[in-house]
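Note that one protein chain of the assembly has been removed; the remaining protein chains are unaltered in position.
Chain lettering (A, B and C) follows the sequence in which the chains are written, and residue indices restart at 1 in each chain.
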Amino acid sequence: MRVGIVGATGYGGAELIRILQSHPKFEIAALYTSSRQGRDIHNHYPHLTGIIPLTLEEIDPIKMAKDTDVVFLAVPTGIASQLAPELLTAGCVVIDLTGDFRLKNTEDYEYWYKRKAAPKEWIEKAVYSLPELNRTSVKGSQFISNPGCYPTAALLGLAPLAKANILKEGSVIIDAKSGISGAGQTVSLGNIYSELNENLKIYKVNGHQHIPEIEQMLKEMGYESPITFQTHLVPMTRGIMTTIYGTVEGKITEDELWQLYHDFYANEYFVRVRDKGIFPATKEVAASNFCDIGIACDERTGRITIVSVIDNLMKGAAGQAVQNANILFGFEESAGLKFSPMYP
Amino acid sequence: MRVGIVGATGYGGAELIRILQSHPKFEIAALYTSSRQGRDIHNHYPHLTGIIPLTLEEIDPIKMAKDTDVVFLAVPTGIASQLAPELLTAGCVVIDLTGDFRLKNTEDYEYWYKRKAAPKEWIEKAVYSLPELNRTSVKGSQFISNPGCYPTAALLGLAPLAKANILKEGSVIIDAKSGISGAGQTVSLGNIYSELNENLKIYKVNGHQHIPEIEQMLKEMGYESPITFQTHLVPMTRGIMTTIYGTVEGKITEDELWQLYHDFYANEYFVRVRDKGIFPATKEVAASNFCDIGIACDERTGRITIVSVIDNLMKGAAGQAVQNANILFGFEESAGLKFSPMYP
Amino acid sequence: MRVGIVGATGYGGAELIRILQSHPKFEIAALYTSSRQGRDIHNHYPHLTGIIPLTLEEIDPIKMAKDTDVVFLAVPTGIASQLAPELLTAGCVVIDLTGDFRLKNTEDYEYWYKRKAAPKEWIEKAVYSLPELNRTSVKGSQFISNPGCYPTAALLGLAPLAKANILKEGSVIIDAKSGISGAGQTVSLGNIYSELNENLKIYKVNGHQHIPEIEQMLKEMGYESPITFQTHLVPMTRGIMTTIYGTVEGKITEDELWQLYHDFYANEYFVRVRDKGIFPATKEVAASNFCDIGIACDERTGRITIVSVIDNLMKGAAGQAVQNANILFGFEESAGLKFSPMYP
Partner (left out) sequence: MRVGIVGATGYGGAELIRILQSHPKFEIAALYTSSRQGRDIHNHYPHLTGIIPLTLEEIDPIKMAKDTDVVFLAVPTGIASQLAPELLTAGCVVIDLTGDFRLKNTEDYEYWYKRKAAPKEWIEKAVYSLPELNRTSVKGSQFISNPGCYPTAALLGLAPLAKANILKEGSVIIDAKSGISGAGQTVSLGNIYSELNENLKIYKVNGHQHIPEIEQMLKEMGYESPITFQTHLVPMTRGIMTTIYGTVEGKITEDELWQLYHDFYANEYFVRVRDKGIFPATKEVAASNFCDIGIACDERTGRITIVSVIDNLMKGAAGQAVQNANILFGFEESAGLKFSPMYP
């Protein structure tokens, strides 16, 4: 299968290249860019020297439909809302890594993203797929909307409780922490090394655009209340941890809680539930497509704590996009994604 | 005033030396050690070369009472429970930086610290002082118990709400994040660079020994429930952030909330409440004795988020200990502590 | 081919597992340990959960010879000198990642390593193989000695000049910088996070044990003088850079120098010579088996500067060991090693 990557010079693009260049079923056919056409990819990313001798091409939907079997959109949020419809109209199969088609409600998009939403008819065509929770409608569809990084970690952490319908309404608080690569190659004072190194920051307090995405999915699973969700920048390049707090209706023991999670993810290759009393660290999933989960139940307070970790560029972006592509084309879901985390 | 430091080779000791060597009222008279006597301090800490030409001395309570006006105990927790009584009996004035005399209830100590508590009669003599909350009983006392790093950040963040008696019982969750220096010079696999760098960990889930210290103080301020308190290790050397979640009885606007905090700390030099919509980062207090606080109230959920940051070795340990020493001897509370944070 | 790994709990072992678990020709048959037998590998390394469900076995040469086709020794230096002969005697094929069999001269070993050398007869049997420089004798041999991390970077940087026989005797200075993972899981004060983070150290000044290894190979290539070689610890987990200074006999232009390097490595997959004026950074080879090289010639001083970078755990250890194993068994040299560097 021939793959095209739009936005190849971003970190999501780099990660797609890293995965796909050794994928057994996909072949990188072309890299696309809106601004750097004609440049060799290894001039922007010297680490790709000798690995993928491609030149960045301009975006031309008709040509792209001919040259590729699937196109990954790894562009900044806001760009896809216009570009995806053009590509789809031209006949491309599109997997969109941006936030532009995740929210079914355009008002939510415009409130949280503070920009104009994509056309409603196209939003309706997009299949939002966090495979472990809703992979069924992916196969054979033309247009996949890939989940956000924080929502992936948070929703995989919450799903067993939400789907069991035992989460007490109003009890969910998600304290999320991310490495810096989530900000991509944004050139701004807030993104420079000396401002972030040896520093821990909270940002977008009560205002992160991933809130409505998490709430939309929770609602589908039966949890109706708005959530509290705060995000922090941790001085490391990769990794997301969500520390999730909640309370259940009735009582649950730590054993029962663990069994619930264990059973829920028993057949999922990419979700690993730690043993009782053991909690995952972000490095234990670095460079891989895993989401690792630890659970605790505090008898003193009756409160549950769920810890989930992912590599934000992998399960939180490029890895999950390839997982969706595998499903879409009927390949083994973990094809090309079974490599081990890198440790240390 | 002549100062003695026990445990000078630890990070708390190093920080006490850094502060006290330029303090206008105190002079470092002697450094004590249980294991390295006879060694020059600059052999352990080359950064002190030429700054403080002292040799580590053995611990001898009688001699220490003669040679010093005040002794700082910057030893590992568990050591002070025996050592402090010996020093006090010999006549020393003691400021203890360990956790050994913070909990009034010895059962709590033995449950959370998993070791034998100090003798009850000595615990009763210790004055626990987080100055902004209870400085009154410090002046002229012989024995100060200096607060823990996490409790300092958490309690300064919660005090205005707790003392106003509007915190809804059972609502408090504290998600705490710390730099690695909190672990001191502990030589263990879990403390080595390659395990911690580019990694984010949760640890002591529902089991951190600072929980009862925070609860003890909250109870004094009128909040009775057990708290949820989780701690994370962030790949940086210094800094603590506590992200505190809670709900109030009745309603409060963000303006009212801000006014409450602003008024509460209006006369405190070391607590800086940020303007509405602005939140502190840990680096903004690095190397200083400040605790910076940001507040938010989410209309969607009714939940309050408080962010407080400190330098764990300063306001969280050595800086606050010197602040207590200043109060004890009737000096200006900020004497020797007014230096600016170091940025970047 | 069935592989056994001795010392699987070290970082070299972890990296061997990462590579070999997705290698097309090798299969990890067993993990061996001298101290943790009976423990599941994922209890030591949670990142391997679900990837390699093996239990650590005790070292038993007879059994190992039956159960494996090749054994990698990723043990601390000093252990292999006794263990390798036992394994070889039992019939194992051995690839040794330690320094114990690299130096042909046992006096050199004992002077620089400050320990007893391996038996001379076994040293003579060991084939030292840095494939790009001397791969010929590897195929079919029973015992490979894998090069050190620094020597790999330094020798690949120097080889084109040394083999061209134009290096001025006495001119070579190598200023080497390494990430911390080179120290492995050593539990010592010098290896803890707070001592190394935000810090840059020089160590083993004029005394690093890799000096004689570099000199031995340089001598084979025609450069006879002792070298100056200093090593620094950089606050990052992975990566080595050697900045190499030298002078040539006669004159050479930057163009000629570049051509020399380009031609020398024209057919080497794992060595990438950057274009003129471009220099590699360590991250551009992270997690990969590449060695990237940049060259400069300063007209003002006549001095040449060569910059070479590797991932110390890959081309500097496990990656190169697998490369050697590929050669040994007649597989494609890059089999299982063609993955892209991880960036960022």
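FYI, a residue touches a chain if its C-beta (ideal position, glycine included) is under 8 Å from a C-beta of that chain, and two chains touch if they have at least 3 such contacts.
A quick note: this is a predicted structure, and the numbers were derived from the prediction, not measured.
Checked against the hidden chain, the listed residues C:I166, C:C291, C:V307 or C:L337 yield one contact partner: C:V307.
The residue touching the chain not shown here, chosen from C:M1, C:L54, C:A90 or C:A296, is C:A296. Within the entire complex, the positions of subunit C that touch the omitted partner chain are 170, 173, 175, 177, 179, 194-195, 197-203, 205-206, 225-228, 230, 232, 234-239, 241, 243, 245, 279, 281-283, 286, 294, 296, 298, 300-301, 303, 305, 307, 309, 344. One chain is missing from the display, and on subunit A it is touched by residues 11, 180-181, 183-189, 191-198, 235-237.
Although one chain is not shown, part of subunit B still touches it, namely residues 11, 14, 17-18, 21-22, 45-52, 181, 198, 237-238, 269, 272, 274, 278, 280-281, 283-288, 292, 338-344.
One rule holds for everything that comes next: only the chains that are shown with their structure count from here on.
Chain pair with the highest count of contacting C-beta pairs: A-B. The chain closest to the protein's centre is A, with centres computed as averages of CA atoms.
Computed centre separation for the pair subunit A/subunit C is 36 angstrom, with centres defined by C-alpha atoms. Residue positions 11, 181, 198, 237 of subunit C are each in touch with at least two other chains.
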